[in-house]
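Note that one protein chain of the assembly has been removed; the remaining protein chains are unaltered in position.
Up next is chain A:
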Amino acid sequence: MKASERRECWGLLLMDFKTYVDQACRAAEEFVNIYYETMDKRRRALIRLYLDKATLIWNGNVVTGLEALNNFFEMLPSSEFQVNMLDCQPVHEQATQAQTTVLVVTSGTVKFDGNKQHFFNQTFLLTAQSTPNNTVWKIASDCFRFQDWASS
């Protein structure tokens, strides 16, 4: 193991882990509120929350890139999400090339117009994009699945 790699591994220790976790939780909470509200009420603004090369796996269907995502969300009927569970973890910089990354996991119910209500699970990988004034979190990956997808 090279010295630089060793340093990378320990880098997280030098940063206060408690603060790191705290930051991740706050980011996750805020992000999740914005995401589902945008999905339900301002659907056309939803793609602004995604990185250019983001990928969505939606019930096994893969959607890559902003244009495809845009078409996808336009095609999806209007939605009413209710999130009942949220968990998040900081992702070690070993995996992310020093870009602050958070794993976010949600669960709840969703009703798409014209369809029955479903329980869902969703996983996001969020990446921080920092500007001098603030930090903006964007979705690098999104994985969504109905719990009863097989009988949908």
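The rule is simple: contacts are C-beta pairs under 8 Å (C-beta built on N, C-alpha and C of every residue); 3 or more make two chains touch, one makes a residue touch a chain; residues count from 1.
Definition applied: contacts and distances are computed from a predicted model.
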Among "Potassium voltage-gated channel subfamily D member 3", "Nuclear RNA export factor 3", "Serine-threonine kinase receptor-associated protein" or "Ubiquitin-related modifier 1", the UniProt name of the subunit that does not appear here: "Nuclear RNA export factor 3"
From A:Ser78, A:Gln117 or A:Thr135, residue that would touch the chain that is not displayed: A:Ser78
Of A:Ile34, A:Leu103 or A:Ala128, the one touching the omitted chain in the full complex: A:Leu103
Interface residues of chain A (partner: the chain not displayed): 9, 12-13, 17-18, 21-22, 25, 28-29, 55, 57-62, 72, 74-78, 83-92, 94-97, 103, 105, 107, 112-115, 119, 121, 123, 125, 140-143, 145-152
